[in-house]
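A single protein chain has been removed from this complex, and every other one stays in its place.
So, chain A:
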Amino acid sequence: MIRFLEVVRRDLRLALRQGSDSIMVVTFFVLTVVLFPFGIGPESGILERVSAGILWVTALLASLLSLDRLFQADYEDGSLELLVLTPTSLGIVVAAKVVAHWLTTGLPLLLAAPILAVLLHMNADGFGVLMLTMLIGTPILSLVGAIGAALVLGARRGGVLLSLLILPLYVPVLIFGVGAIDAAVQARSAEPHLLILAGLLAAALPLAPWAAAAALRQALE
């Protein structure tokens, strides 16, 4: 447990000092969302209808941007070898890195989402559920993304490969995230969608660190 917190603290400190990743992710999120009113036109009816989809698709792409750095820097400077040789299960180290990744990228997305929702004229009934889906959904993105990031380590053009690998796996999060918001806006119950999202998170929580750890070991062989 001490080791877990130690890794989280170190990754947060690294992110804070380098600063670029979180800012880049949020800036990308905001800029891309802002592009849609220009492309679709300012008619509030249309924007309102597609706002949930736009927010979630853009959030997926934004979180993808930062993923290829998740293990890459540690891989290049030899830290990853030492992390693998930590006297604890590698899954715990991976989980700690995922937590730090979520805190530096998922959480800022979550905070930026309601502001952008206003910009897209999203129905106010959807706001609460939007935050909920983001809260449950963005950790899944970090968790599943970690498997992809570990798999493409050492590959040339890993970033592109990573999107091809991971985007299809993000589809369920997208479907149920948007589904929940739409249901809330149309005054139906969002609960089934949210429960499925929570189920996905519950499955990803133990499985993703374990799978990513196996991929990391493979990358170092």
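We take it that a contact is a pair of C-beta atoms (placed from the backbone, for glycine too) under 8 Å apart; a residue touches a chain by one contact, two chains touch by 3 or more; residues count from 1.
Here is the rule we use: contacts and distances are computed from a predicted model.
Chemist: Given that one chain of this complex has been left out, which of "2,4-dienoyl-CoA reductase (NADPH2)", "Heme ABC transporter ATP-binding protein CcmA", "Glutathione transport system permease protein GsiD" or "non-specific protein-tyrosine kinase" is its protein name according to UniProt?
Modeler: Its record in UniProt gives the absent chain the protein name "Heme ABC transporter ATP-binding protein CcmA".
Chemist: Which residue, A:34, A:82, A:124 or A:195, contacts the hidden chain when the whole complex is considered?
Modeler: Candidates A:34, A:82, A:124 or A:195; residue touching the omitted chain: A:82.
Chemist: Quickly run down the residues of chain A that touch the omitted chain.
Modeler: Output for chain A: 2-3, 6-7, 10, 13-14, 17-18, 76-79, 81-89, 220-221.
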